[in-house]
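Working notes, structure below.
Excluded from the complex is one protein chain; the other protein chains are retained at their positions.
Up next is subunit A:
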Amino acid sequence: MTWKSPVALVREALQGQRAREKDLRSLMSNLPYEGLEKGKQPNRYFPSNAIKTTKYSLLLFIPMNLYEQFHRLANIYFVGLAILNFIPVVNAFQPEVALIPICIILSLTALKDAWEDFRRYQSDKKLNNTPCFIYSRKEKQFVERRWKDVRVGDFVKVVCNETIPADLLLLYTSDPNGVCLIETANLDGETNLKQRTAVSGNPEFEPESFNGIVVCEKPNNNLNHFKCYMWVSNTQKVGAGIESLLLRGCTVRNTDHAVGFVVYAGHETKSMLNNSGPRYKRSKLERRLNIDVFFCFILLFAMCLIGALGHFIWLYALPGVPPYLVPPANGHLDSPNLSSFYMFFTMIILLQILIPISLYVSIELVKIGQIFLITNDIDLYDEETDSRIQCKALNITEDLGQIEYIFSDKTGTLTENKMVFRRCSIMGTDRTGSSSRCQKIDPYLEFFLALTICNTVVVSMTNNPLETLSSLVKNTGNILKCCKRKPKRNRTFTMDSDDQFQPSVKMEEPGTSGLQPCSLHAASLHDKHPLTSDNLRYEAESPDEAALVYATKAYGFTLLARTPDSVTVRLPSGEVLVFEVLDTLTFDSNRKRMSVLVRHPITKEYVLYTKGADYAIMELLGTPYAGIGNEKNIAAVTQRHLDCYAKEGLRTLCIAKKVVSEAVYKHWLVERQRALTAIDNREVLIMDTAVQLETNLTLLGATGIEDRLQENVPDTIMALRQAGIKVWVLTGDKPETAVNIGYACRLLEDEDLITCRAILDCTLEEVRRYNSDPRNVDTTLNISLVIDGRTLTMALSPDLRGDFVDLAKHCRSVLCCRVTPLQKSRVVKVIREKLKVMTLAVGDGANDVNMIQAADIGIGISGQEGMQAVMASDFAISRFKHLKKLLLVHGHWCYTRLANMIIYFFYKNVAYVNLLFWYQFFCGFSGSTMIDYWLLIFFNLFFTSLPPIMFGIMDRDISAEMLLGVPELYKTGQGEGDYRFTTFWVSILDAFYQSLVCFFIPYFVYQDSDIDMFTFGTPLNTTALFTILLHLSIEIKSWVIMLGSVLFYFIVTLAYSATCVTCNPPSNPYWVLQNQMADPMFYLICILSTVVALLPRYTFHVLRNSIALSPLIEAKHLDRLDPSMREEWMKEWRSYRGGGQVQRSTLSTPPSPTLENPVDIFSESLAVSDIMGDDFTLNVFGQ
């Protein structure tokens, strides 16, 4: 090791800093420099691949952890008090002893932190020592090294099923096409394979001959974005994007091996940059709690003031200097003013536990316990995906019990997001899924060819026979399942237009539809070509695509292989065609479509196949469609079909094609190349080129894909609505689809009044009129609002927002269609802020992330659309139906448990501290305690803390069956819930009363006797223990812990008073409890005080339980019946309590002018009609 001057070191460090901060990085291969010292390495400034996620180091653990902990205000308060105790004039206890509680709490937290950090250290170590292959120039081959040895600029080889150690720029793969498939499950949980392509694409790659310079952007955490180019020679540069980047943590699949150049290592890798810690949210209850802590401060202040004043008066009234008034060490008595000033601080120390020191720690413990129980609930476990519920936010469990609004995504959340191809319209002819009539005339061929080609589905030939088998079972199962159609319900929803549209009538036929042949045919296909087609497994980025490809396969158009350059398709005739893929214009949410440009193998034409949302395609159709004639007709018919599909709840897609002339293509290609290599604005440029090409399309047809409802969705929504939760569905789908799904999942009901795309003012007016109508006082109006994205934009504008919220408040359910992700989150925010309600958002896709983050609680559904929603969520579930138990049972439990526990903690501390306070009136307000300080601490920390914590974790006020059976019980938690201003103060008053009893009964008994201080304190302490524990026993069920606490108290106190002879100087606990326990008076006092203290509370509970039955108490009563009896009672109860569901109501009069003459409104509210455009209608459907 050569010595370097400090200046050189500093310069080196600065250079490193600059190199890391630069927007573009130039990286070179390490190989030419192999074996040289570090200072000569070209990439020495970039971090190595060793990671360290631990927060602390061994040496600095204590100071760092303390620093972390003192970020909490509560800890500072208690340390401040402990320090105050070291000031002789104000101290109340032995200063050392006063440090104990805060030390215990700090060390408990430190222990927890240390354990967590150790776990992180272990996992780091394991990761860093994972083997991998790095190319070595010396040995001329890849040699085995550890992950931590990987440096930027190295060449790393990854073999199949191995995890990628760092972010690699893919240079070479064993695949002849330069393709490598990776699974990103570790990163985002998506199990479908993603394709990556090698940059250079040259099949003979030698690391040693690599002399290019890789220029890449600064590391960032965007998993789907990467910009880089590579100088292959001095003049030629090759661009590369995310499609050539192998991300650390992903697994290589279906590829024998791949070689990559390390661009980011260690903490700079995208997966590490994405690793942010757990989210911290503050629950509503905790916000409330902080207010009450503030009240406690006021109370404390008042009590200390009384103490100080009392001391002043007491001193002032003394006629002389009595022998018991001990001057300070200097021998001179302080003036009453000064001593009462000091006394104020002494009182703060004495009464400090009025601010519940252990509350915060206890809440944390309780929440850990609650989360443990939630994650262990077998009802929230999904066997299909083998996943439990995941709790990502650790501190908002109780918010689950207070939800008033649920905002739900539709696709994948309410529905399975497992797509089944149902109907298609080819060149204006509607077809059901039946393929029996498939004639191989051109339009059909073209249509199915387009479907087969225009996607990103990857064919994977799985080597694992079992996997294939199970996937086949799954797929076949799906197809079979979809054949069993539910009998059609009689809906009063009628088509408002297109009455002549016949295919829709066909759907009204009950029972079988044309689906059965489809699946039968699919099965027979399996039989016919088993060897060639059954091993095919399609991996798609979106389930729609997979459904389409599976469907075309059923029709005989089999996608055999897809590489970046070609698509192989087998036609029904058995002919195999290989299309050369010239370019793929990938899907994005702005264009809402994707295209594939291929060269037809026979005609050699350049053909662009485009697939996308109907409105995205319809706008781009070529000019003939605007004119009169056959084309226009096709477009119109197809549009009608699309509307019809949407009404059936199908997801629609349009398929179009375009033949591109060679000249146009060549011209376009140049533009495209320029866009691809651009490093700035690359996305925009690429998109622009895509838009350039996607014009003048020829419509081929449309498809309708069914997305079936998840199981128990209607049931869950019903229950949630009965629980007083308003359910909103926000979806990107068409209004017709949304309304249909709304009916299917009972969000909308047959008798509901549906206000479609309504005009805010008049609807609101109508609703108001209805509500003010004296006839309708007891009935609630069942209105549902359906609003589309464009109207929503307007409704959310500042001036209309109030009205919109007002209207939404009156609606039982709201459906928002065609909304963008941003709108979703804006709706959530507006409702949350304007109505001050607790909101929950549930979704499964990336488009729900905004909404999930905006709501008080975000719930992600781990479904087909990847894990982005789950990553952003607070809780992740696997099925929508789990929401029911999560909210109705766990939410209710967590909330009542925690609310009661917090109130109990306040009560407990006030009740106990007041004993000391009352004593001050009899000791000249001098801050004396009649209870040994150790016992004071123990009382709070050990004797009485376990029962409330167990209560907070395990108590069940009402059984789960009852809560699920009677969702109305959930309403008790909404709004202010159990934890109210009054509840807090009532329990504080109760605490005052109980402490008065606990103090004054012993006082009157021992008045004027020869009792000594600590003997007097013993029955007080014991009574307080009994009272405080029995106070809880009104609610709690775990009597074992109660008895344990009492036993523990006696054992510890007896042991303490037997061993402490001179250990705690001012107090005198020796043999006190033993003496007391030999005295019958002790027991008589304890029994009497306990009974008197608890009598009012018990009486109140008894009377409340007997006379003023609240739903909760009634439910408790019902819980005690045997199950069959309970069923009956539950039914009976719901029939009279759940009146809202039984009594239906509709508007007394139809909205008079608006319905009859919609044109009036046009003139009245221009702004509205402008936005509504031509398709404005006001549809009000009555019964």
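Going forward, contacts are C-beta pairs under 8 Å (C-beta built on N, C-alpha and C of every residue); 3 or more make two chains touch, one makes a residue touch a chain; residues count from 1.
The definition used in the following text is that contacts and distances are computed from a predicted model.
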Exercise. Which choice in "Exostosin glycosyltransferase 2", "Cell cycle control protein", "Cytochrome c oxidase subunit 2" or "WD repeat-containing protein 41" gives the name that UniProt lists for the one chain left out?
Worked result: "Cell cycle control protein"
Exercise. Of A:I51, A:A92 or A:V966, which residue touches the hidden chain?
Worked result: A:A92
Problem set entry | Contacts of subunit A with the absent chain, listed as residue ranges | 92, 318-331, 346, 373, 375-378, 381, 383, 386-388, 465-466, 468-470, 472-473, 476-477, 530-531, 534-535, 893, 919, 922-924, 926-928, 930, 954, 956, 960, 1001, 1003-1013, 1015-1017, 1034, 1036-1039, 1061-1062, 1065-1066, 1068, 1070-1071, 1075, 1079-1081, 1084-1085, 1088, 1091-1092, 1095, 1098-1099, 1101-1103, 1105-1107, 1109, 1113, 1116-1118, 1120-1121, 1129
